[in-house]
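Only a single protein chain was left out; the remaining protein chains are all shown in position.
And now, chain A:
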């Protein structure tokens, strides 16, 4: 009879394995400003509702800066709100918020890529080379693999060495399949596996400030990266 009890018990235990994350997040007030939906006057904003003096369309409310609760807190738009775990090329496992404090320049690649990625990587090196040395120490250049199954930390490390990106300012990350999908969606990066070793993906370089807020995105390959560099220099002390 003892057997029966054990079996029933084991069965129930297995069924009971259903969990769910419930992390709470405090919310705080935001300042409402208004802006022309067509951006006739660029980024000009108004403090109250009305119509655009140029195209006469109704101004639309845009929420701008969300306040920080304290020095340690991150804003609502910060990429550090993601809780997924990532393996670095050196083997350490981190959450994105551990990169807080430096300007982040991020790009999604995969090491077996033959088409665009070498050019994307070249773009990243190119950007890095144009930043004054005293600023580089406050910047982290991060390559996130969209192929976490192939790109192990060892592979990423080898790739880093091969491409002379072994310095402290370069970081390579391997995530989980769902973590990568989520991260790509935060960056609006699209990608699709087209064969086990080949992916289609959008070529986007994203710049985040030290708080993890997106400040600039550069789309396309071999494009003029002047704006990207300007935005990096602007947010880096």
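Rule of thumb we're sticking to: contacts are C-beta pairs under 8 Å (C-beta built on N, C-alpha and C of every residue); 3 or more make two chains touch, one makes a residue touch a chain; residues count from 1.
Here, contacts and distances are computed from a predicted model.
Q: Considering only the chain that is not displayed, what protein name does its UniProt record carry among "ABC-type quaternary amine transporter", "Formylglycine-generating enzyme family protein", "Glutamine amidotransferase type-2 domain-containing protein" or "ATP-binding cassette domain-containing protein"?
A: UniProt lists the chain left out of the view as "Formylglycine-generating enzyme family protein".
Q: Which of A:97, A:125, A:157 or A:181 touches the chain that is not shown?
A: A:181
Q: I'm checking contacts with the chain that's been left out. Which of A:36, A:52, A:116 or A:136 qualifies?
A: A:116
Q: Of the listed residues A:81, A:152 or A:169, which contacts the missing chain in the full complex?
A: Only one listed residue reaches the unshown chain, and that is A:81.
Q: Provide the residue numbers of chain A that touch the chain removed from this figure.
A: Per the touch rule, chain A residues meeting the hidden chain are 1, 3-4, 7-8, 11, 15, 18, 20-25, 27, 61, 63, 66, 76-79, 81-82, 113, 115-117, 181-182, 184-186, 188-195, 198-203, 219-223.
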